[in-house]
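What you see is the complex with one protein chain gone and the rest in place.
Chains: A and B, in written order; residue numbering restarts at 1 for each.
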Amino acid sequence: MSVFIQQLINGFFIGSVYGLFAIGYTLVFGVLDILNLAHAAIFTLGGLSALWLTRTTGLPVWASFCLATLFSGLLGLVLYRVAFAPLRRRADSNLSGLISSIAMAIIFEAGAFEIFGARTVRFPQGMFAVRVYHFDSLTFTSLQLEIVAIALGLMVVLSLCLKHSRTGKAMRAVAESETTARLLGIPVERIISETFFVSSALGGAAGILFGLYFNALGPDMGRSIELKGLAVIILGGMGSIPGAILGGIAFGMSEVLTVALTGMSSLRDAVAFSVLLLILILKPSGLLGRGRIRQA
Amino acid sequence: MGMSVGNVARKTAVVAALALGLTGIGSKAQAAPGEAKIGFALSMTGAAAAYGETQKNGALLAIDEINARAGKNGIRIVPVFEDDASQPQQGVNVFNRLIFADKVVMIIGPTLSNTAQVADRIAQKAGVPVVGISNTARGITDIGDYIFRDSLTEMQVIPDTIRVVEKKTGMKKVALLYGNDDAFTKSGYDVFKKALEDSHIKILTEQSFSKGDRDFSAQLTEIRALKPDALVVSALVEEGSGIVSQARRLGIGTNVPIIGGNGFNSPSLIKNSGKASENVFVGAAWNESSSNPLNVDFVKAYTAKFGSAPDQFAAQAYAAVHIAVDALKRAGSTDNRKALRDALTRVQGLDTVLGKFSFTKGRDADCTPVVEMVMGGKFMVLSE
Partner (left out) sequence: MSEFFAVYGSLINFAGLNALLALSLYVPLSAGQLSLGNAAFAGIGAYVSAILTMRLNAPFPLAIAAGAFTAACVAVVIGAPVLRIRGIFLAMATLAFGEVVRIAAVNLAITGGAEGLIGIPSKTTMLIIYGTLGVAAYFLTILRGSRIGWSFASIREDETAAMVMGINTTLYKNSAFILGAFIAGIAGGLYAHLNFIITPGEFGFAAEVQLLIYNIVGGARSVWGPILGAFILTAIPEVLRGVDITAGPPRLFVNGLILLLVILYLPNGLSSFFKRAKGSSE
């Protein structure tokens, strides 16, 4: 039994990081109907830039975290200006946007390669104290608690902002209908830029937390989470914020439960993607139905 | 719709680049007498880029030393480094280019066994000797009589490791964890499994992970519940470090040995996982702490030049260049591929950083594997 509970803890933890990653993915999709495949590259660059800050400036971890999150947001602005803004008038902007985001992902990855090399890089040992808690045979660490708290905290803040702040309301209006938003006097361009900023900042933050916990960063770290993030936002319903959070946790759980119930870890990804395929076929709008960003 | 000026300029640039590239194809000068042109097909990008990087460093260091010492009549090496992007297709293109355009006398590489399976065939057909430096898969040297390797296979390393650890710890039941979508870690798993069965050690569970995974907690939780005497892991060092750290954190204490193969033999294992790496056993082809003066100098020079300690990939690349020069000297020519092949078959008891080195009849590596154990933050060599 305690093994099972331990597995649930494992799943909840990794799921909350998936959720934080996916929330940025889904935010852009909700507002622009565009799948931003460069999101995983931002995730990678967020983690790597935090590491770079800690190493070269000797800043404490929390300060690097904030600065690197900010930097990721700025990268999001660059991404929007270069790859998405010029395509906005095109009829097929969601396909061409998908392609230009792939192009930017390749360019970002080349940048990460050039700057950090191909090797896995790590935060210095013992840079922050990690306590390990044992309850009976359950184990978790202070770092895990902090990461879950930050991830959930960011998600709650985002949800509240979307609901109550001016910008958040404007984002929802743009998601609903760009034309109407424009008629209402909402500065659509600016709102979309801000959406990219927020989305990428969250993606970067997820990369930093992921990097801090597993302490193995490299240009390839976004690759495995890229597909998982896609699965998560489909599971939760594309464009839905609560969906991305729950989808993330559900996906994390499905991973550990496959291992726990079948004892065969080789089935893990197969189960995840089969479930995804089934959901797309049976209920393409995702588990949370039509919960789009405008209803955040 | 008309074209803007910017558009035209951009298109012209693309066309110009294409034309330039095509004229650059084909004609490269032959090496001068006394100079041996050696091709290196390494993975500088893609999945194996991390290994290609240290391999290139190891090779560069050896080339610098050899060229500095060459003097007037010695053999100088002109390296041609190419990136196979960790892809067999690119590996084939690189081999063709090295063999037919650059006309190298031999090739060192490629990084991945998958690529070697395809690309080495081209070299064999063209009669160009190849020395693999990290290919450990079955059947690589069976491709033909021009294909060599200085890397010990898992088959040559692991059974010994299991025997030594069993003797030392008396382990009776173990858990196995391996990467199942990678040729290296999967074949390492096969060898581990057979060695364990041969020693009548019970395998409680077999768990797997995928390339690029960072989170191993689900598998390790299952393993912990079964209370194994030891954890046997087939993984490369990056995943290996993560597994070791997470296992200890989850409560598989340092009293439980963790056993790894060639993939674990890197100083970064200890650097990455710190105290968690205590009681990790490693079967390997190269012993970093060996007191062999060649090896001591190598570690020192490498660390000075590249700012970090070498790993087994760097050592095997470094050794391959020295093996090549040894053979070139005896071949009596720096551009006769056939003579070089024959000279390579006669490499016997050569002093290298890998220890006394020879090629077997089947052109595989013959040097003594070591079993090491992490103790007090250092690899210690175990003797039986």
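Assume contacts are C-beta pairs under 8 Å (C-beta built on N, C-alpha and C of every residue); 3 or more make two chains touch, one makes a residue touch a chain.
No experiment lies behind these values; they were computed from the predicted model shown.
Novice: Of the residues A:A103, A:A149 or A:L184, I need the one that contacts the missing chain.
Specialist: Counting the whole complex, the residue in contact with the absent chain is A:A103.
Novice: Touching the left-out chain: which of B:P88, B:G144 or B:G274?
Specialist: The single option touching the absent chain is B:P88.
Novice: Even though one chain is hidden, which residues of subunit B still touch it in the full complex?
Specialist: Residues in contact with the chain left out: 1-3, 7, 10-11, 14, 17-18, 20-26, 44-45, 49, 81-83, 85, 88-90, 92-93, 96-97, 99-101, 114, 117-118, 121-122, 137, 139, 179-183, 185-187, 211.
Novice: What subunit A residues would touch the chain not displayed?
Specialist: 35, 82-83, 86-87, 90, 92, 94-96, 98-100, 102-107, 109-111, 113-114, 227, 230-231, 234, 238, 266-267, 269-270, 273-274, 276-277, 280-281, 284
Operating definition for what follows: only the chains that are shown with their structure count from here on.
Novice: In their complex, what parts of subunit A are in touch with subunit B?
Specialist: 3, 6-7, 10-11, 13-14, 113, 117-120, 122, 125-126, 132, 134, 137, 139, 141, 210, 214-216, 218, 220-221, 223-224, 255-256, 259-260, 263-266, 268-269
Novice: Residues of subunit B touching subunit A in their complex?
Specialist: 44-45, 47, 49-50, 52-53, 180, 205, 207-215, 217-219, 221-222, 224-225, 238, 241-242, 245, 249-251, 271-272, 274
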